[in-house]
Every structure is written in C-alpha cells, then in structure tokens.
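Note that this complex is displayed minus one protein chain, with the remaining chains in position.
As written, the chains take the letters A, B and C, and residue 1 is the first residue of each chain.
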Amino acid sequence: MEFVVMSLLNGITYGLLLFMLSSGLTLIFSMMGILNFAHASFYMLGAYFAYQISTWIGFWPGLLVAPLVVGAVGAAIERYGLRRAHRFGHVAELLFTFGLAFLVEEIVHLIWGKVAVDYRIPVELDGTLFTLFDTSFPIYKGFMMLISVGMLLALYMLLTRTRIGLIIQAALTKPDMVEALGHNVPRIFMLVFGGGTALAGLAGVIGGNAFVTEPGMAAAVGSIVFVVVVVGGLGSLGGAFVASLLIGCIQTFSVAMTLSITDVFALVGISLPEGSQVARLTITQLAPVLPYVLMVAILIFRPRGLMGARES
Amino acid sequence: MTAPAIRMQGLKKNFGASEIIRGVDLDIHRGERHAIIGPNGAGKSTLFHLISARLPVTAGAIELKGENVVGLKPFEIARRGLSRSFQITNIFHNLSVFENLRCAVLWSLGYRYSFWQRLAGLKDARQRAEAVMEEIGLSRRRDTPAGILSYAEQRALEIGITIASGADVILLDEPTAGMSNTETEEAVAMIRRVTEDKTLVMVEHDMGVVFGLADRISVLVYGQIIATDAPAAIRCNAAVQEAYLGTSLHSENAS
Amino acid sequence: MKSSFVKRLTLAASVMLIGGSAAAQVKIAYIDPLSGPFANVGDAGLKGFKEAAEILVNQKGGIMGQKLEFTGFDNKGSPQETQIQLKAAIDQGFRFVTLGNGSGAAHSLIDAVNKWNARNPDKTVLFFNYAAVDPTLTNEKCSFWHFRFDANTEMKMEAISNFMEKDKSIKKVFIIGQDYAHGHQVAKYTKEMLAKKRKDIKIVGEDLHPIGRVKDFAPYIAKIKASGADTVMTGNWGNDLSLLIKAAKDAGLKARFFTYYAGGLGTPQAMGAAGENQVLQLTEWHMNVPTKNTEKFAQDFNKKYPGIWFYYLRVNNMVEMVAKAMNTAKSTDPKAVALALEDMRFQNDTGEVWMRKSDHQAMQPLYISIFSKADGKTVKHDSEGTGYGWKTLASISQRDSQLPTSCIMERP
Partner (left out) sequence: MNSALFPRGRLLLWGGCLALVIALPLVFKSGFMVSLLCQMGIMVVFALSYNMLLGQTGLLSFGHAVYYGLGAFITMHTLNLIGKDGSPLLVALLPLVGGLAGLLAGVVLGYVTTKKAGTTFAMISLGIGELVAACALMFPGFFGGEGGVSGNRVIGKESFLGFTWGPQVEMYGLIVVWAFLATVAMFALTQTPLGRMANAVRDNPERAEFVGYDTQRVRYLMLILSGFFAGIAGGLTALNYEIVTAETLNAHTSGVVLLMTFVGGIGFFYGPIIGAILITVMQIVIGGMTHAWLLYFGLFFLFMVLMAPGGIASVIAVQHKLWAAGLFGRMLPHYLVTALPVLVLLAGLIGLIEMGYALLAGEGVGAGDTATRIMTVELHLNTPGPWLAALATAALGLALTRWIGGRTRVAWNASLSTLHGDKT
C-alpha cells in the first residue's frame, strides 16, 4: 500500500512535468505540423536562464522571467528561421529544428560549460512536505505539482475563454479553415510557437533544480516528449495530459515489477526456454523503454493516438 | 448476358449522423457512356469514391463486372480494370509528363514491383505511354515536370493517367471543370476518342458536355437516384425538372 | 594546445599530403572526447596530463633532456573515430597513445594497436590506459602493448567488499546499476564477493536501468526503501548517479551508497548537500588524503583552471612512471619502454604503485571516503566548491587490492 501510494505520487509528479513539456509541443505539432526537435532545448534553456537569473536576483523572479525570455527567443526563432524554412516544406522545418537543437546544446556548452551548474532548490522549498508511512514527500515536488496544475488551468482558461484561444483550438483541428476565415495565421503561429516554448521553459525552470541542470538534459527528455504527443494524439491537449500521466505512472510502476519476461509468458501459459537473455529480462529493466513500446504499438493499432482528432 | 459493368444495390454512405448516399440502385451497362448529374452536395463525388474504394461503404453492394468489390482496396479495384480521375487534379507533381503516364501503365503491363528490369528497356510501356501522351496532346511537354504544367494541361494529364492503364471501366470526375469553352470542346473530343469501346461514367456540371457525350444520364439528388434514362427522356422528366433542372440547369448552362 | 587555428590548419594539410613528421620531443597522443557530451571529462583529463607533464617531468629536466608533450585528438567518444584518430596520430609520428573514457573506445584502441603492431612491427605503438576499467582489458583481452594505471572494476569491488566485510552494520544490500557491461560487472562482483566474505549479508534487491534514460529515480528509491536495504551498491556515474542520490534525499532514504564515481567531474556539484554522510566512494586519492606534493599540485591546478577540479592522481602516476621507464630504458622506443614499465615499483605520494608484469595492471593504494561537511580539519578541502568534501574511512594498500589474472600475454 505504501509503495502504491508513493509510486502514484511520483508517477503523477513526473507525468505533470512531462505534460508541461508536451503541452507546448502538442500545440506546435498540431497547429504547425512541425515535429519540433528543439522543444527539449527550450526546456534546457529555461533551466539555464533560471539558474542565471537566480544567481542575480533569486529564484522567484526567475520563475516568471525565465519562461518569458525563453518564449521571446522561441518567437524570434519562429519569425526569423522557421517561417523561412516553412516555405520549403515539413522536412526542411523539421531539419531546421534538428539543427537548432544541435546549436543550442553547443551554445550552452560554450556559455555555461560542459558540467552541471549549481542550480539549487530555493531554501523556502527545501524540506519535507509530509511523511507517509515513513517515506517523506519533498515540498518541492508539491510545488512542481502546484505549478503544473496551475499552468494546466491557465492554459484551459486561455483556450476556452479568449478569442485567440478559440482560434487556436479551431486551428488545432482544422488549420486550413482558420486561414480561410482570414486570420493572420503566421502571427498566430508565432504566438503559439513562442507560447509553446515558454511552457517548455517553465518546465525547465522547475525541473532544472529538481533534477540536474546540465547540457545533456535536453537530449535526455527529447524523445520522450514525442512519445507523449504521439500517444496522446495529434491536436489533443487532453490526450497529451492523459498520455503524460499514463507514461509517468507506467514508468514508476513498472520499476516495481520484478517479473521477468519468462514470468509474463508463464502467466499466459507459455513457457520460454531457460537461460536465454531475453527470458531473463525483468520488467524493471525494460521500464524506461516501455514508453517507446507503447508508442510503436499505438502507432500501429491506433495511429491517431488515444484522443487524437486526426492522423497527420 | 454478361453482368453489367457496375451494379450498385442499396448503396449507403454515412458521415457520422448525416446520410450522404441514401440507397442507390444503379446498373451501368458495358460500353455505355453514363453521366451522373445533380445539384451541388447531392453526393456525386462521394458515389465515385465509394465505387473506387476511396471511401468505405456503409451499407449495400457494389459489383464490378459481376464481382463484388466492397471491402477491396483501391489498388485491387484498379487491378480489376476500373480507373478513375479526380475533380481536384491528382497527379505526380515532381515527375515528368512521360513518367506520369508510364507509371500509370506499369501495373497493367504486368511489371508489378519489378526491380530487376530496366524501365528504359520496357518497350511496350514506353510505347503505350507515348501513345497516350499523343492522344491527350501533351507530346511536346514530354519532359516537363507535371507540377509546372498549365491547368488545362494538368487536367488533360489527369485523364491521360486514368485511361493509360487500359482499364475498360472509366470514371471521370468533372473532367472539364474550370476549362474555357474551346478547352472544353477539345476535352470532349478527346474523351470521346479515348473512351471508344469502353464503359465511361462521369460526373459533370457542364450540361453541354453531358448531353453531348452521354448515352444515359442518372440524376442524383440528396443521395438518391431519382431518374435514369436517355438524355432526351431526362430532359422531359417531370421529377428531374422539379428537383433539379428547373432551378439550376439554366444557371449551370449560363455559366 | 596553444597553437593557432592557421597553424593547425596548415599542419593538418601538410599531414594529409605528405604524412608523418619528425619527433623532436617525446609526444603522447591523448585520444579522448574533446567535443560533444563527454567533452568535459576529456578536457579535464587533457589539462591534467599537460599540467603533470610540465610540473612533474619537464620542470625536472624532462626525459633525457627532451620535453614530454601531450596532444589532444578528439575521438568524440566513438570507437570508430578512435581508430581514425589513432591513424592520424601515427601519421604525425606519435608512438604513444593514451585513452581513458569509454570501454568501447578502449576496446577499439587496444584492438587497433595490437593489429597495427602486428602489421607494422617496425613502427609499434604503446597504449597507456588511464581510466577504462573493464577487467577484460587486463584479463582475456590483455595485451603486451597496453598498460592500465587505474584499478579495474573487479579490484575496486574487492576493496569495497573488504571494507564491507568489517562493517557489521551492513546487513541488507541493494544493487542498482546501469544496464550495460560495467553495471552488469559491478552487480556480478558484488554478489560473488559478498557471498564469499559475508554470508550474513542479504542482497535484498538488484535493479538495472538503461543508461542515461531515467529522469526521476524516485520509483527506484521507493523500491530500495521498501526492500529495507541499509546499503546501496552502485556503479553509476554522471547524471545517473547524481539523480539517484538526489532522489534518495528527497524520499528520506537513509541508506549508504557505495560508489565508484561520486568524486569528480561535476558529480559532487550536481548532488550537492544530498550526498552528505550517505555517499561513499573508492578512489586512488582525494583532496583530504594527506600528501606531500599532490595537495599543492591539486590546489595549483584548481586555481589555474577554474571550473575544473583535479581528480585523477593516476594521471600523475602515469606521467611519472612513463618518464621513469623511458629514462631507465634510455630509449623512447615503445617496446623498450614497455619492458621498462613491466614490474616497475614506483613510490608516489600515497604509497607504492606496482605495475604487474603478468597483465600490465597497476596496483596502487586505494581509499574509501565519505562525503561530509568540510570542517577545515579532517575534511580540509571541499569538493568542487560545494562545502562538502571527502573524509577517509579506510585506506587499502596495493597488496590488498590484488586479484589473480587470467591473462595469457603474447609477448613479442
């Protein structure tokens, strides 16, 4: 019981962080059709900016300023780079973001060095929030959940209660239609890209000190956010939310499984030959690759994703 | 007596809750030129999509030359000798005119997925593609990428790809849409020429073309065939006049 | 390498066209990642070698009057590129190479060097390994042309298990590691050795996780906690280690972590306060081992290269031992140097280093230390500016880390 509750809490925290990252990507992917390979780079930039700002004026202003700066950088990149690449089609766009991810990492190396920076959790949030069955739950994780849920609500309000939000929603499912109705689609694209990257930046601000702020952090989450978007389904923020939590929980719970592949097959009545390496693998070992298995399975059997509105 | 080229029985298509095709029964005889007309939104293009398996059928049966084809994939239907064109030009944009046509003849000549034969050595494919190119009047554009052809030329290529395979049942979806009068005349002549001895079904808005080409006409209104008959009979059919001709035929003719 | 862009360009061009150049000094090619994700490790190593060569050899008269020089070759961490860079080094007249990062690259290099020497017996090359710890390199795959100056995984585990043997507070051990050769080896040796030395210790769990893929270790920690382990054994390095320690602290796990790699290259900084009194490491040296010269050397180094902390004493050992071998042999021929290195006993600041002849594995004193608050006395120096430093718990003489080898060496 203790284990289940703690795992659930951990899974949800991780899932919410994933959602912060993937919500922006879903918006960008669905509206602009761009597989933004640099999305995780903005997450990294968020963490580094927050670190830099926190050394100057503290963590709290950084929490606000860093995502805005990241968003501004994102919007500028859309305006002066991506928009140009857009003319040459989706492959060019994708490769642009591919190259961008590369460049961002190198620039981070150059400015902040190649090892982790000392980006710490602020003292106010350092400590134990509550102790459950003698396992402590840190305040900071609670704070992360708070921020994610707050962001989720804000995003929901923005999308359902404002004009621009309604246009974005419409554009998610029917991008051509919105253009046909005479909206300034390039400007909306710029806003969405800026907004999406700002969300990634915010995830970086609160994820950077919870985990480690170092130049490899973008690559570490780079592909998992794609998994979330694909599993959740194109054009569906709700899907991304469900997929984030699902993947968060799958990863936490599968670690708890000590079953091996042999055991799994034994459950369905197939006995595998002893001793092969495959047979000895445990679910725990497989935990971090399970999302990819899930993604491939989803793409094969339900290409539109869990809650997707369209296929491509 | 041989089975009809196409036989539709109780054919239905729903998009969500809305019924677009609401029970079509129609036989297309072999060798006839059959036109399907009807007001916008009547479901003419949808009917074509169902026959050619671009869209899945909701209910009912379609037989192609006596063989049930519901549930087959588009390429399987194409291999059974049905070929269609599209209302919105649907060609291979980066390939040249000649390559477009050669692609269209390869399967029917039995080259399938061959990667052991040189294209250049396939004399029959070349000759057939060139013959079609001649017929649709694009010989001098042979090596031009299809994407940069003029609109009328692309429409001609569209028909060329459709007939190139030598299919004996041909579906043309608004072959003359958007053409000028002289272009239309040329197109009609060409269609007449290339569908000689074949079964032709076409959707067309230009009543001049319809009444000039068709042996029989079916009128589709709100997903149902309200009449099928020879052109002259259709012209006098009261139901047709009420539902369709009375309102829009004149304006269609005028445009 | 202070040479200019243009100089390097012309050098590269000339090498491409004519190949080779005469050696005016003793040159060692340093083949390690100097760009990309692992560049920090490679960069720190290269600076260490340059500094050691300068202070420990060149300022003391050099090698038979010649200067010892290290030149960096960027293998980008790739085994394939390692071989290309080896060829580049050979072209430029290098007869000695050193590499430390990545067993993949080390295997690739040892293979390439063996083959090169077999195919070009008049232009042999010698490989000094300063950090690749796969035991096979001095066992099944041992080579006359390879010398290892770092203790291998198995020896390190021997030292750790000896320590565990005496510590009766250890009752339940959990093993967690990265799912690749190194992690597998650590797990295997832990189980074997503990079974021999302390039958009462229970292995309460064993987990392998894909390398560099886990963002949140909380579930693993939850599992460790549920198992009731008081001790965790891990071969993890880099972020996989820092994140593990951080997650343990978050969940209030009170177990001790025995590690291989907590001491350097950014890990202390990344784990910070989370590691206090919980993380132990095994190394050949740390800042708070009282020494005559090394302490000052390290301080000077840290001052000179802000942001990089001196970590590898074995780099100094290697530089001094190689220089000594060359001076003894009065030759810079790889074969003569190799013969002189064999069975060498060298007194460094911490004790005796012995290069065993049978497998070319260096035996050296090792230390087990714990991450504690710097207090200016026993923990005189902190690590990487964190306010925490390493406190020695036990020292192991080189004799106590020796293990038999299965090496059957082909000697030229």
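Remarks
Heads up, the rule we're going with is that contacts are C-beta pairs under 8 Å (C-beta built on N, C-alpha and C of every residue); 3 or more make two chains touch, one makes a residue touch a chain.
Note that the coordinates shown come from a computational prediction; the quantities given were computed from them, not determined experimentally.
Although it is not drawn here, the omitted chain touches the following shown chains in the complete assembly: A, B, C. The chain not shown here is touched by just one of A:79, A:109 or A:183, and that residue is A:109. Residue-wise, the contact with the chain that is not shown comes from B:122, picked out of B:24, B:97 or B:122.
From the options A:36, A:254 or A:285, the residue with contact to the chain not on display is A:285.
By the touch rule set out above, chain B reaches the unshown chain at residues 52, 54, 73-75, 78-79, 83-84, 86, 90-95, 99, 102-104, 106-108, 111-122, 143, 161, 164-165. Take chain C: the residues that touch the chain left off the picture are 1-9, 12, 15-20, 34-36, 43, 46-47, 72-74, 76, 78-81, 83-84, 87-88, 90-91, 102-104, 106-108, 111-112, 115, 119, 134, 136, 141, 179-182, 184, 210-211, 213, 304-308.
In the full complex, chain A touches the omitted chain through residues 33, 35, 81, 84-85, 88-89, 91-92, 94-96, 98-100, 102-103, 106-107, 109-111, 113-114, 223, 226-227, 230, 277-278, 281, 285, 288-289, 292-293, 295-296, 299-300, 303, 311-312.
Operating definition for what follows: only the chains that are shown with their structure count from here on.
The touch graph of the protein chains shown belongs to none of the named shapes. A simple rule picks the central chain: find each chain's mean C-alpha point, then take the one closest to the mean of all protein C-alpha atoms, which gives A. Summarising the inter-chain contacts, the pair of chains with the most C-beta pairs in contact is A-C. In this assembly, the chain whose C-alpha centre lies farthest from chain B is C. Measuring from the averaged C-alpha position of chain A to that of chain C gives a distance of 35 Å.
With centres taken as mean Cα positions, chain B sits 48 Å from chain A.
Taken residue by residue, chain C touches two or more other chains at no position, since every residue touches fewer.
Residues 2-3, 6-7, 10-11, 13-14, 109, 113-118, 120, 128, 131, 134-138, 140-141, 211-212, 214-216, 219-221, 224, 251-253, 255-256, 284-285, 287-289 of chain A are the ones touching chain C in the complex. Residues of chain C touching chain A in their complex: 37, 39-40, 43, 179, 207-210, 212-216, 218-220, 222-223, 225-226, 239, 242-243, 246, 250-252, 265-266, 269-270, 272, 307, 385-386.
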